[in-house]
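Can you read through this structure? Questions will come right after.
Only a single protein chain was left out; the remaining protein chains are all shown in position.
For subunit A:
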């Protein structure tokens, strides 16, 4: 399960330049370019290398690289996993110049609002230049993890050919490729352990990619293809699972029926994570398979998802594994409270729970009563429209807050909310780090008092002292943003839509939130004054997105001129001809290597 997992550490690894060598430092820090390469230097370098290789956290590594030139150099030699939060923050060449021994790359592309059709397709974030550069520089590459990147079949083919030891491919929210690209990876990456396609758009090239895995025993540990909208060869899948003794995670797509899942489970009882595919039976048979028995045999399953095309009558089959579950994803299943309650009643160990709002407040109360270990809750709308009925409300959320005190992360779609409930949750759940509330009706006030939602969100930022990610909604005045600026000292990601009254709101945030990295705003009345007020921050941020606000071209040009290492993209739309001053969408981000050269026509880089 993935949607926008929080990343823990500060941005671009590659921002830091090696610090100048201070003559006052001890001889340990003599620059390696100094004429006298004495014995102690080599020893120190080796010692450093042996020590730094144990440093995993990129936060620590970034800090270590700033100590002195020597440490910068050795750190660069020993960093094996590189995280790049914005693929346009630097060029692939810069990556390979600095880090010589990279085995694992995590790369992110498009901004999140692109998911909601707020940006035309073909904006960019192409994987191609990265894979071609790395093919030459890192033949030992083992792992690639991409999010919101455009990946072609050719890219996948190049990857499969260039890295003989390749082990892990994870594609989250990606597009541009099809089953033919997957087939090449399956076939050529003989050491493949992980092939996870998560929430990606994969075209159906009518290729039997499952059959392309090598015929002998595989090293597969994780295979996820629930987002692949294409039928698969089940017999080949069965054979693959049978010759993959290390397989622990398997996420099937909806073209695998319940009977087929049953057969797979009987052959793979060692699974720890299962995505069930379609949970409905296709053929009428006299003797129905004992689905519960198959689940009962899977003593190790702790993570369950799938349930597309659910036939609720079969849901009780999962009861034998409920007591072990730490993660349950029902967000593709339209389950009523009556069907849901007998299931959740057994899930005492549950930590992560995703569902549709069809379980209603009643279902959430059942979760609160049983799931005392809950850390993460995501409730998605079955009917995602502004004026839909909304079966969940503040009642469900408040019940959760009272029952699940260890809650850390919330994503909640609803139609009705109250300030009182938000105050309650802020007091009941001090461990909250992620709070994302989407009141689907725009500008909706507290439905009991009629007031704006300012006090509720104010309580959240004030009481949840560990909060790093916040998404707000409902009727909000500048006061809410005043609270954010005053109390949101750890906030790194902020999402705002249809909120605020004036520039002051955005100013409060830009001036008050020192850790802000990612700012995404849409349809809010923030203009030039607000934009200018944040100029002291933009080099310390990963990106700023503002669409359908009140920005003028002139102001954006001024910002671009004043900040040469900031790439200021204005993304237009068709009928802007009359009003060239108006900025439909602003997307700006820092970059070490200047503006990109692959910008499409509808993007203007100022």
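Convention: a contact is a pair of C-beta atoms (placed from the backbone, for glycine too) under 8 Å apart; a residue touches a chain by one contact, two chains touch by 3 or more; residues count from 1.
The rule is simple: contacts and distances are computed from a predicted model.
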item: Protein that the absent chain corresponds to, by UniProt name, given "Hemoglobin subunit epsilon 1", "Carboxypeptidase O", "Dimethylarginine dimethylaminohydrolase 1" or "Auxin-responsive protein"; value: "Auxin-responsive protein"
item: Selected from A:493, A:550 or A:591 as touching the chain missing from the view; value: A:550
item: Residue touching the undisplayed chain, where the options are A:338, A:511 or A:598; value: A:338
item: Contacting the left-out chain in the complete assembly, out of A:125, A:356 or A:371; value: A:356
item: Sole residue of A:372, A:442 or A:561 that reaches the chain not shown, by the stated touch rule; value: A:442
item: Given A:199, A:238, A:431 or A:593, the one touching the chain that is not displayed; value: A:199
item: Touch list for subunit A against the chain that is not drawn; value: 3, 113, 115-121, 173, 199, 201, 227, 254, 280-281, 283-284, 307-313, 331-336, 338-339, 356, 380-387, 413, 438, 440, 442-443, 497-498, 501, 522-523, 525, 527, 548-550, 573-575, 579, 582, 584
